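Sharing a structure with you now.
Omission of a single protein chain aside, the complex is shown with its protein chains in their original locations.
So, chain A:
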């Protein structure tokens, strides 16, 4: 059975489209900033439950894998050093990578920003005369909103990762960087498949149950037709190896392998920070990433390819190196540490704020600790959404403990709060503390409003405030905290710190 590409209006806000319209046009623009967004999210009881189940499972699995790896700390340290080396000499490694890739028959492009990256990808696809492309899960292309750009150009971009498919067919947005459909449970997935698959390709069997293997099989059948006819694929990359000119994709389902192997043309959009100096470094990251991301000793499939292989896979390959704010991050010696990130989501899975708020509340494709430290640096702090972000944190530092590349989140968050306070002071010519308070009251009221354990949060925040007291604005200056407590008419300070409470209640952490 084959189906035709067609335009669908149903469910697409009255617009005839090739692919399902994401809510809010798929971007996070115009979204309310964190406190307001989080209020909406907190109401979604089912979603919170899905989230909690999922993050608990993944946290436990990760912790188990870490305990069975005796030299875990040495591996982390090595990864930290390799990534620092890259960041500090990024121009050198990018030029080397370009040279190696070019020698391997790859066309290398450079994009200053999202718009330029999208334009390059769109032009290549158009030059191939295709009406559709298949995609491997890529947060970088979500950052640029590539799918919507292609839709405007009359090209359908099909997500082929199961979670991304759930998100795309659900007119939804990703809520997690490894498992973007983490907020959906099996019953919801079934409903989405039944309702939407028939509009965009091979329909879902009518008698499907919400049993995950059946759902996965429906996705297999729905996507196979797309894989077999696809002429162009779009990917990101987990790593670029500068010396051998290789790209690396780490995945589970085999949809990545399909995209990397079957089409004639492959376009890979990668952030400039994804480069590693050498093929040899792969051994470090292949030990770290799967254990951190999914709690597996190794994920089912890794692909390493070095440009065009005669008679095997796409014979035309393009790599787009994209900046899109990364050099701004690099320019800040405190903030640049986030560029080490390998997108494993460990920090997200342990974050108490994420677990309660969900990924959508953040207003960025990058939620959780990495999101609130990376996004305001990538996008700047002019927008209230970005300004609120560094406050979506209790400074419990669970993320610092698990991050495989040792990103010091709490330091960076404090640093970013200072930057926000400075900006607000300039704009409103108020003193620093008032500005900070203003931001806090608005940006963090959700903690008090809806959060069962807000007292403990308060206390932890105060404790952390003392620790980092030498900074201009601590996480939450104690006077402000006191006023907050007064305002809330609460004097109970629990004997546990938030961290202790968190550990007692989430005892699986190492």
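Everything below uses one rule, namely that a contact is a pair of C-beta atoms (placed from the backbone, for glycine too) under 8 Å apart; a residue touches a chain by one contact, two chains touch by 3 or more; residues count from 1.
FYI, contacts and distances are computed from a predicted model.
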item	value
Which of "LUD domain", "ABC transporter permease", "2Fe-2S ferredoxin-type domain-containing protein" or "Anti-anti-sigma factor" matches, in UniProt, the chain that is not displayed	"LUD domain"
Residue, one of A:97, A:124, A:189 or A:319, that touches the chain absent here	A:189
Full-complex contact with the absent chain, from A:169, A:204 or A:223	A:223
Interface with the unshown chain - residue positions in chain A	50, 53-54, 57-58, 74, 77-78, 81-82, 84-85, 87-95, 98, 104, 109-112, 116, 160-163, 166, 179, 181-182, 184-186, 189, 212-213, 215-217, 219-220, 223-224, 227-228, 244, 246, 252-255, 257-258, 260-262, 272, 277, 279-280, 282-284, 286-287, 290, 294, 296-307, 309, 311-313, 321, 323, 327-328, 330-331, 333, 336
